[in-house]
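Omission of a single protein chain aside, the complex is shown with its protein chains in their original locations.
Chain lettering (A and B) follows the sequence in which the chains are written, and residue indices restart at 1 in each chain.
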Amino acid sequence: MLEFIISKYNFWFYVILMMIGLYAMLAKRNLVKKLIGMNIFQTAIILFYVSIGVKAGKVHVPIIIGGHGTHHAIKAADYLNPLPHVLMLTAIVVSIATTGVALAVLILIYRRYKTLNEDEILAIRQAGRETGA
Amino acid sequence: MKTVILIFVILAGGLLLYGTMDMPAWGDPNSPANTYVSPRYIEEAMEATETPNIVTAVLADYRGYDTMGETTVIFTAAIACALLLRGIGSARKEEDES
Partner (left out) sequence: MIWQLDFLILIFVIICAVAAINIRDLLSAVIILGAFSFFMCLLWTEMGAIDVAFTEASVATAISTLLFVGAIYKTTRRSKD
């Protein structure tokens, strides 16, 4: 039982982190808080993917020892799995792009409604629709 | 409303926790992800690309087109930001003057 917990507790922490992010995205009414929640959610998922490639024990980071000109046989068991790192590198950079566009839209929303609270924005829109109709 | 959201979040988290029961142990060197595709990259990257850093070799050499597409995404995001925020500073200046 203890061995099972030791082999799995990292995944449980990632799930807790994901739940925090999801709760912030759904329950918080402030738009910046929602964005912070989205960042936490993304980080949890990236963390999960990177953790798939971890090998326990004495392994090296994925840089060939000896550098240029090394032509001896390389054993795959000596190095970490590099593929999750590569794919998640792309994911991190794309997440920054989405955050940037979201913040630009946020600034425009604030200029129009003078608030960042979702309920107040919906109330202003409702009032505007009633007076307009 | 908050209790409904909390129940939904706990339900989703519980489903994922149930999913981790079938995952290989954390850091297992013999898990499918560590034994299926990646040994080929680790063993042949040095010979094929002459780059000691395997992550860079895969990012810029094996997956060069993927990285080019990523650059397109960043460029699109930058253009979108520039178009959305066009004239924000000058508009404030006009408000100050009037």
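One rule holds in what follows: a residue touches a chain if its C-beta (ideal position, glycine included) is under 8 Å from a C-beta of that chain, and two chains touch if they have at least 3 such contacts.
The structure presented is a predicted model; accordingly, all values stated were derived computationally and were not measured.
A.B. asks: For the chain that's not shown, point to the residue among A:74, A:88 or A:121 touching it.
C.D. replies: A:88
A.B. asks: Which chain A residues would touch the chain omitted from the figure, given the whole complex?
C.D. replies: 6, 9-10, 13, 16-17, 20-21, 23-24, 28-30, 32-33, 35-37, 39-40, 43, 46-47, 50-51, 53-54, 56, 59-62, 80, 84-86, 88-89, 92-93, 95-96, 99-100, 103, 106-107, 110, 115-117
A.B. asks: Under the stated touch rule, tell me which residues of chain B contact the chain that is not displayed.
C.D. replies: Residues touching the hidden chain, for chain B, are 27, 53, 55-56, 88.
Following the convention adopted for this analysis, only the chains that are shown with their structure count from here on.
A.B. asks: Could you give the separation in Å between the centres of chain A and chain B, each centre being the mean of its C-alpha atoms?
C.D. replies: Centre-to-centre distance between chain A and chain B: 8 Å.
A.B. asks: List the residues on chain A that touch chain B in their complex, please.
C.D. replies: It is residues 7-12, 15-16, 18-19, 22-23, 26-27, 51-57, 59, 62-64, 66-68, 70-71, 73-77, 79, 81-86, 89-90, 93-94, 97-98, 100-101, 104-105, 107-108, 111 of chain A that touch chain B.
A.B. asks: How about chain B: which of its residues touch chain A in the complex?
C.D. replies: 1-2, 5-6, 8-10, 12-13, 16-17, 20-21, 23, 25-29, 31, 33-34, 37-39, 41-43, 45-47, 50, 52-55, 58-59, 63, 66-67, 70, 73-74, 76-78, 80-81, 84-85, 88
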